[in-house]
Structures are given as structure tokens and as C-alpha cells.
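Of the protein chains in this complex, all but one are displayed in their positions.
Labels run A, B, C and D following the written order; every chain starts at residue 1.
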Amino acid sequence: MKGLFIISGLGIIAMLAEIFKFKKLLLPIVLLGIVAAYAFNFMEWNNGLSISYFDNMIAFDKMGIAFSGIIIATAFFWFILANDYFEEDNNTVDHFALVLFALVGALMLTSFKNMTTLFLGIEIMSIPLYVLAASKKKDIKSNEAGFKYLIMGSFASGFLLFGIALVYGATGSFDIMQIRSFISQNTASLPLFFYVGVVMILIAMCFKVSAAPFHFWAPDVYQGSPTLITALMSTVVKTAAFAAFLRLFMVGFAGVSEVWTGILAVVVALSLIIANFSAAMQSNVKRMLAFSSISHAAFMLMVILANVRSNLSVDAIVYYSLAYSFGSIAAFGIVYNVSRNGNENIEAFNGLAKRNPAMAFCMTVAMLSLAGIPITSGFFAKYFVFTAMIGTPYKWLLILAVITSAVGAYYYLKVIIAMYFKDQEVETQKIKVEMSQTMVIVLTTIVTLVIGIIPGLVADMFKF
Amino acid sequence: MLGYTITQWLFGILSFLAIMFALMVVFSRNPVNSVLYLVMTFFCMAGHYLLLNAQFLAIVHIVVYAGAIMVLFLFVIMLMNLNQDTEPQRTWLTKIIAGVAGGLLLFVLVGSLKGTEQLQLQSYGASQIGLVKNLGKVLFKDFLFPFEIASILLLAALVGSIMIGKKDIK
Amino acid sequence: MLTLLLIGFPLLAALTLFLAKSKASKTIALGFSIAEFVIALGIFALYKHNPDACQLWFDVAWVQSLGIHFNVGIDGMSLLMVLLTTFLVPLIILSSFQNHYNNAHNFYGLIFVMQMALIGVFTANDGFLFYVFWELALIPIYFICLLWGGENRGAITFKFFVYTLFGSLFMLVGLIYLYNHTNVDGLKSWAINDLYTAGRSLTEIQQSAVFWLIFIAFAIKMPIFPLHTWQPNTYVNAPTQGTMLLSGIMLKMGTFGVIKWLLPIVPLGLEKWGATAIGLSVVGIVYASCIAIVQKDYKRLIAYSSIAHVGLISAGMLSGNQQGIQGALMQMLAHGVSVVGLFLVADILFRHTGTRDTDKLGGIRSMNGNFAVLFLIIVLGAVALPLTNGFVGEFLLINGIYQYKSWVAAVAGLTVILGAIYMLRSYQNIMLGERRDSQIAFGSLASSDKWVLYIVCIVILVFGIYPKPLNDIAEESVKIFLTNLK
Amino acid sequence: MINGISINYYLLLSTVLFIIGAVGVMARRNSIIIFMCIELMLNAVNLLLVSFSTLHHDAAGQVFVFFIMAVAAAEVAVGLAILSMIYRNVKSIDTDLLSNLKN
Partner (left out) sequence: MIKLIALVPLFPLLGFLINGFFGKKISKGLSGSIAAVAILASFIVSVLAFIELQGSHQKENVINVFSWINSGMLKIPFEFLFDSLSSLFLLIITGIGFLIHVYSIGYMHEDEGFSRFFTYLNLFVFFMLLLVLGNNYLITFVGWEGVGLCSYLLIGFWFKNTAYNNAAKKAFIMNRIGDLGFLLGIILIFTTFGSISYTEVFDKAGTASTGTISAIALLLFIGAMGKSAQLPLYTWLPDAMAGPTPVSALIHAATMVTAGIFMVVRSNVFYSMSELASQTVAVVGVLTALFAATIGLLQNDIKKILAYSTVSQLGLMFLGLGVGAFSSSVFHVTTHAFFKALLFLGAGSVIHAMGGEQDIRKMGGLSGKIKITFITMLLGTIAISGIPPFSGFFSKDEILAHTYEHSKILWLLGMIASMLTVFYMFRMLFIVFFGKFRGTHAQEHHLHESPPSMTFPLVVLAALSVIGGVLGLPEFWGLPNWMHHNLDEVIKIKNPSLLSHETEWTLMGLAVASAAAVFFFAYTLYMKHKVLPVEKEEQLKKWQKLIYNKYYVDEIYDMLIRKPLDAISTAFYKFFDLQIVDGMVNGVGILVKSIGSVVRLAQQGNIGFYVISMVMGIVFIVLLTFLMK
């Protein structure tokens, strides 16, 4: 909670920076602020809920804190990664502010208690991202990305609102808990349009986590946006969206799961197939990662699907999003450095093993993690999903997941092969990576490995 | 008259107009016209709000939409001086497909809205909920947090549009 | 604890090599590997015969909440496999002394990572741990092939990786399915025995499903007939040491896996589908042998011959009787040694003459008699002549298959004839007759090569004449295994 | 002053408006019109919410509408900014011209 305020405050400070001329200090301040936010966040973990006055609207329970922890940590790394990206742009301050505001939205999504906060959270997160996606003003691709994101996004929010309205109409409340209890009290006499409302909300959320068939925006936006913004989208935004999804459906609509589980199964299947198969065809790394993020979304949805009533899914998803976020941060960090010359295709990676062995190694780990090979964290993430799925009636989905992950290995390997094998035809000039960025990449890689070897560190934390 | 109460007449007329204007928004070739039709639609909606005892909301609606947002639209359109002949048109095929899609959506939604018990919208002699006092209470008690946080939203929009809008000083 | 050391030591070695980046990586690596072998011998010494449970076990909770334990231990079978692994790795490293790889330290480091994973696979007593090591073994060999392999290695290693990964993912599902059915006073468990009980509690349908889910992975690794096509190309394109690791040890992961992680788990599934699997294996024997006959590239020939051998092994162990399984164990050891020898021979030929084409070579015997003799001994080991170590296993295997079905044994026995055909043909083409190509010269062997060949030949003969020390372990462990199976 | 109108009619009305908006988004190429259609959709939702809030005698619905308005305003601001930027670059706001990112 305090974390939320701190970050909003940082956003405002950032805006002042230009006026009071302390741009140079901004990054340190922001980093400090984030650390502080993290600290508060962590404290709340131990001494329960904070400011109770807003309880009806927003409350950081353990689950919320877990997710916001991940988000804040990711953001921390992201800022370090992005510092030179801010340098080269002359809207530094605005960028800072926008990213921080987006973070605020994300944090709200991890712990909303009310449809209002859900909706506002989504919008607060999205609107800055629309801008950021389009922030390369001269780059038509970037513009298009922002534009598409905006149109599709607000179209989806339209459906979200329609759903919320219908649910409100049926239950007479925006409060998650009240909706939940209302459902449990009169399951039988729910009007038909309530279900439609739920379905609409589901659809909107699927859009936000970019699950097929509502994924179309993702590849284009990911590709068009500046690399680091893409990184932000595929980590912070996704995590937040999932936190929201989880809370909304595991808490709010758990009572009517029989309505949405079926749909979810279909969505997952579609996402797995479409994402993996089209990813296999991509030559642009960012686009490929976009599709891969869709398939990962499908995996996380599977967890929700698997434990509608049990509570294992929480730590499973937390672990998954942690693994995925850190993997992607490392990956995008490297993509960002490799594609400085504007070439974002896989060829850009040729001979990276020679041009910068350390980065090549980190990228390898990241790719293996995304592909889910032991002893990376990605493996355990997948493992959790499989374990969750095996007991459910959705075994066919599991088999599909297995096959598609084999396909997945196919395109992750393409990068590795490019780095280690295609070293003849490329001119072997070294790739310089800033100290700070190297630190981030290496650090995330290490985390990926460590929680891959000792998943207990994380997995055991979220038994609630 | 004709067995309908005055309100029912009003409702009917407003609804009809709203839908008419909405359709015009979609189908008129000239963007400027669409804007104006949209404004008309909003007025009809304001009417509905009044019917529903949401007086304050009706005012705000007019002010915000008709007064601010639509003007903004108009402004931009003027800026780009878009008009009938610059207006790009979709192929009929896509239009039809779009129509079909919309029709289907309508079908399923309406289908799903059927069968709800006939809840009559009762009117209390003095239904206060729509009034400023009442709304203010709710807004600043229960919805304080969203209200506060909405400022962040607006701030973000502000910063964002400025950043996008302003020329880069090289 | 000693087992842990056995697993940890190679890792230590690997790290040292990675970090040291020293010029003398070769020798360091050799030293480490020999030390590892000594440790293994120590375990061999400590091993108590006719154990009632597995020995020297080491068990700590890895992920408590998921019932995952780091549980390793030594039983008869794993002891044999560990001995094989630790014995072969020094040989493999020694055999590499003549080829000069760039970034040698990484090369040897990866070999040690691989060894670690392999030993882990052989000693794991926890299903999950087994799987992790199983996958882990894939990565270093993948990089060994990718970085130091031959022509268009990219595509081939790629196929190899995805293919095997595909298989193992199914195994993962199968194992998780079992795990999901375990129930140790309310909790789930990954411990191997719990998995056994869980597996046997399943219905025939479920067992069949699990059988295939798991068998696919093993079958691809071995490889069994229709799933073998990744193998020849990979063997040919991998650097010789990589090929040795693949064929000498990694292949055994599959066979070992079938014995320890498949047969006891799904007895019913085996009853239902064993025939199919055996059929495939036997078809593979004849099929691969035939193909081997017409191979020109000697390395490829060995690759196919290895498919044939492994077909016999798997047929034997799937027949599930004392002779069959014991034969399989013995044959794994024998094949491991002889195939390493053969691949080294192929490498030597290539290094000396610049080709492996059996039609270009010839008349080498008259240029280097010793080499001819050593080569011949290895060949005889490969065709399982009595008093070579190949014979014991093959006899037991055919015996076991015969008890399963006599005519199947007759077909499987064709390997005796076909093996002789392709092995002798190629030997004659390469070594005997007049030299076909005048510029092919064949000087004396480098001492390192000579030593490897000597050791291989000695092992082939010694354990052919007096297999008792290994055979006893194999016998008793299989006995225990079968009694547990009942 | 209202009475005797079933909530269904409001449901129906707002659904129809909503869908008209959706169709507009689908059928038009002019980005601005598309925007307006989205606004239309939001308003449909507003209408729905208000009618429900009257149904339940609960002000929350109407308050929610405020937030929707705020968001709508924000979106429009940002959206139009982006549009004008695009217009600056390509001298058009035809969506079909904005389809370079594909496959």
C-alpha cells in the first residue's frame, strides 16, 4: 500500500525534475524510491494489511504483496536496464513519469477489491503504455504500435465495462467479495445476463494477457514498440494482468467456474497452437518473443484452469511469473543491446558467442529457461503447470502443451544456434554492454538459475 | 394516450432518436457530420439520464462529452481538414462482414438478455440518489481511493499527450 | 555421502576447467577423470554383495513442499553403470589427446558436466531427480556437438535436441502422472518405491498409457527402430569424443531407464505392449544390421551397428527374465567399451588418412600390424566372439529372448550372422588387401591412441574370459530386482 | 418521474447502442470515427450502469460512470495526440495505412 503511494509520489517527483533541474539525480532517486517501496511492501508481508481505510477498494493481502513484489523487483531491474535509453531521449522525465504511473496501475491490479479499482488500474496501466509504445515519434512502426494498442485496448475496455455493468446489474455491487457472496447465496437464481457479463470480463482479461483469439495486438505492438517498452509490457504488465485475472476469477467468480473454465480451456488451446506455431516462423526476435509470451500466457492460464478450487495455483503462478519475468528481462536486455544497429532479426545474434561470450551465455540460459529445460527456473514453472494439470479432466490440453513446448524448443534453439554456430559469416566486432546493464542481465540470469536449482526458495513461500 | 404513459412515450422517442443518431454516426460519410450526430446521440442519452433520475449525471454528461470531448474531436478534424472526399471507405465486403459480425453479436447478447424477470424501474416520489449531495457522499466516502487515484490517471494522460504532442527540440 | 562425492566431483572438475582456462586442460581433465574413477573403484570396494537395500544412499529434501528429494544411492545396476561411466570418461579424454579443439577447457568442462549428469541418472532414487539429471545430460552434449561438431552440425544437433526433448517431455508427463497417484499417508512422493507402488496400483489402460509415455523417451534415447533417425547423423557429425559419450554412455541411459524406471512400474502395461516393443527392437536389429552392411562411411556403419546392438539389448530386457535383463546389463558394459574402441579407430583412420570411406582405404594392415591386431580384437568383441566380453551378454540376451518366444530369438539371433558380415567386410576393406589409394599412408600410432586401444582390448578380453566380478553383481542385482517385481 | 418501464428495454437499448459502436469500429477506416464509435460504446455502458443503479437504488453505479467519463476523456486526449502525431508523419489517419506490422 505504502509502496503504491511511494511510487505515485515518485511519478510526480519525476515530473518536477525537469523544472527543478535534477534530471541527473532522477534515476538514483527513482531507484531508491523503488527500493523503499519494496521494503515497505516486504514489511507489510509480515505485519498484515496496512491502511485499512481503503479496504473496500484496495487491500494488499499476501497474494497481492507477492505479485507486487515481483513487479517492483522487475521494475527495479528495468530502470537500471533502461538508463541509457533515457539518456538518448529528450523526454526523459516524461518517460520516467509515465513508466512510474504505469507501475501504479500495475500495483493496483495486484490487489484491487472492487471493480472500480480494477478498471482504473487497468486504464492507469494502459494509457501510459499507449503513449510509451508510440514514443518513437519519427518511427512510423512505433506510431502504429501505439495506435493499435490504443484502439484495441479501449475496444477491449469497452467490453470489460459492459461486463462489469451486467455483473453490477445482476449483483447490485462492484465489490469483489460481495459479488462472491452474492453468487454463493443465490447460485440458482442468477439472471442469464450475469453470465454474459462474466464472459465479457473474461474476454477482456484474456485480451489484456494477450491470449488467443484476442492476442492480435500483442505481436504487432511488441515488435513496433521500443525494445525496452516491450520488455516492460512482457514482464510488469503481464504479471499485473495475471494477478488481476487470478483475483478476479479465483476469488470473484470462483462460484460460477463451470461457466468460464470451458472457455478458458479453448482459449488456452488456441493460444498454445497459434503462439508456438507462428513463433516458429518468425525471423524478428522481438516478434518471436511476443508469440512466446502468448504461449507462456497460455501456460499460466492453464494453472488457473487447473486449480479452480485448490489454492496451489497461487504459488504456481507467482513462481511462473517470476521465472518468466526474469527470463524475459534478461532476454530483452540482450536483444536491446544486440539490436542497437536496428537489426532485430535473428541474424543479429550470429556469432554472439564470439562477440560477447558472457551475453551469449546469459541469452542461452534465458532461452533454455523460456523453453523450460532443467536446471533453469523455467523448467520448474512448466513442471508446476504439468503437475497442476495432470489431475484435471483437461489431460488433452496437457498433451497439447507438451507437443507445443517441443515446438517451442525449436524456436528458442534457433537463437542459440545463431549465437554459437553461425559465426562464420558475421564480422566479429565486439558488442559493448554497459556495466550496469551487464550487471542486471547477469543478476537476472543468476536468479533464473538459482531458483531453478532451489525452487524451494520461492515455491514454498506462497503456501496460503 | 394509446395506453402508454408519458414517460413511456418519452422513452420510446429518446431511444429511437438515440439509435437513429448512433447509426448516422456510423454511416454518415462526412466526419464532421458524424461528430454532430454523436453529439445528438449524447443529448438523447442525457435525456435518458433525466428519465432515470440521474440529474447531476445528465448535466455532467452534457458538459463533459458534448462540451469537451466532442469539441476536441471537432477540433482535430478541422485541424486535419477531413471531409467527405478525403474519407477512406472500406470495401463493401468488409462492411458486410462487419455488419454480420455486429448482427451476430447483437443476436447472442439480446438472446442472453432475454428471460430476465420483468423488473420494473420504480420511481420514488423523491429519489435522491441522483443528486449531487448524495453522490458526493458516496464518492468521497466509499470511492475516495479511486477518486484520488483517478488524478494519477489524468496526470498520466496529461503528460502523455503533451509528450506526444510537443515538437522535439533538437 | 560417497555417492554425493561421486556426483559432485565432476562438477568441481568442470568448474575448475571452465575457470582455469589453462593450456593444460587436457592433462588436468585426465587427472580429474582418473580420480573420479578411483572414487568409483572405492565404491566398488565398499559395495556389499546381495544388498537388501541400495547402499551409500544420500537423501536430503530438495523441494520439501513437492516431495522432491535429492535422493541418490548405489545398487548393483547403478554400480555397474557408474563403473562404466567413470571408466570410459578417462579413456574418452585420453582419446582426445590427438585432436586439438579450440577452447579446450570448455570442451572438457562440458564433458565433466555430462559425466555428472550421467552418474546422477544412474544413481537417482527420486523420480524427479532422475528426470532433472536426464534432461541435464542433454545440454552439455548438445553444446559439445554444436560447438565442435563437423559439417552442417547446426541442423543435425538441432534435430537431435528437439527429438530427444520431445521424448523426455512425454516422460515427464508420465512420471508426474505416477507422482499424482502416489499416496504416502496422504502426501505425494517422488521416491522411486512409491512410484513403483503407485504404478502397479493403476489399471491396465492407465499402465499402458504410462508405459508409452515413458517408453517413448527411452526408445528415442537408445534408439529403437522407427525413432532412430536422429542418431546416425548425430554420431557422424559429432566430434569423436561426443560420439563416444553418446554411444558409449548416454545410450545406456535409455536402456538403464527401461530396467529401473519402466519394468517395475507398469507390469500390466508391459504385458500388454511388451510384445510390440520387443517386435520393434527385433525389427531394428535386422534392419539396422542390413543398413550397416551397405555403409561406406565407417563412422556411420558403427552408428547403425550400435542401433542393432541396442535393439538386441532392449529386446532382451523387455523379455523381463533373469537372463534377458542380466544379459542386457552385461551387454551394456561390453557395448560401451567396444563402441568407444571402434569410434576411436574410426577417428584414428580419419586422422591418419583423411578419410573414413571404406572404399578408399585398404591395405593398412601391411602398414601397421599392431593397429590391425588391436582393431581386429575390437571387431571380434563387437561380433561377440566367445572369450570376448561381447559374448557373455549376447548369449544371455538371446537366451532370455528365447524364453520369451523362440522364433523371436531366432530372428534376433540373425545379428550373429549379419554382425559378422558387416564387421568383417568393413575390416577387410579397410585393413586387408593391397592399398587402393597410393597417397594413403599410415604411420605408427600416437602413444595416447595406442594406450586407449590397449586398455580397450585388454578389457574386452579379460572380461570375456573372466566376467565373474561384474557378472556376479549383475546376477544378484537382477535376482533382487525380479523378486521385488513379483 | 419514471415508472412502468422494464429494465429489459434499457438493457436492449444500451446493447444496441454498444453494438452500433462496435460495428462502427469494425466498418470504418477513419481513425477518428473509430474513436467516436468507441466513445459511443462507452456511453452505452454508462446508460446501462445508470439504469441499473436506478434499479438497485444504489448510487455506486452512477459514481462508476464518473470514472468511466474520466477514463474516456483521458483516452481521447492521448488518442487524439497519437493520431495527430501519426497525421504529422503520414499525412493520413487511414487505418489501412497503418498495417506495416504484420505476420
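Odds and ends about this structure:
FYI, a contact is a pair of C-beta atoms (placed from the backbone, for glycine too) under 8 Å apart; a residue touches a chain by one contact, two chains touch by 3 or more.
What you see is a predicted model, and the numbers here were worked out from it, not measured in a lab.
The shown chains contacted by the absent chain are A, B, C, D, with contact judged over the whole complex. Summary of contacts with the chain left out: across B:A68, B:L105, B:V138 or B:L158, the touching residue is B:L105.
The chain that is not drawn here is touched, among residues C:W230, C:W261, C:Y298 or C:F442, by C:W230. For the chain left out of this panel, the touching residue among A:F86, A:F159 or A:F174 is A:F159. Of the residues in subunit B, those that touch the hidden partner chain are 90, 94, 97-98, 101-102, 104-105, 108-109, 111-112. With the whole complex as reference, residues 159, 163, 226, 228-230, 287, 290-291, 293-295, 321-323, 326-327, 363, 365-366, 380, 385-387, 391-392, 395-396, 398-399, 402-403, 406, 409-410, 413-414, 416-417, 420-421, 424-425, 428, 431-434, 466-468, 471-472, 475, 478-479 of subunit C touch the missing chain.
Residue-level contact of subunit D with the missing chain is found at 22, 25-27, 29, 34, 95-96, 98-103.
The rule we apply is simple: only the chains that are shown with their structure count from here on.
Put simply, the C-alpha centre of subunit A and that of subunit D have 27 angstrom between them.
For subunit B, the set of residues touching two or more other chains reads 109, 113, 116, 142-143, 146, 150, 153, 156-157, 160-162, 164.
Each of residues 7, 11, 18, 21-22, 35, 55, 58, 60, 63, 67, 71, 74-75, 78, 81-83, 85 in subunit D touches at least two other chains. Those residues of subunit D that touch subunit B in the complex are listed here as 1-13, 15-24, 26-30, 32-33, 35-37, 39-40, 43, 46-47, 50-51, 53-55, 57-60, 62-63, 65-67, 69-78, 80-85, 87, 92-94, 96.
Residues of subunit A touching subunit D in their complex: 115-116, 119-120, 123, 127, 130-131, 134, 137-138, 140-141, 143-148, 150-151, 154-155, 157-158, 161-162, 164-166, 168-169, 172-174, 193, 219-220, 223-224, 281. Contacts from subunit B toward subunit A in the complex involve residues 109, 112-117, 142-146, 149-150, 152-153, 155-157, 159-164, 168-170.
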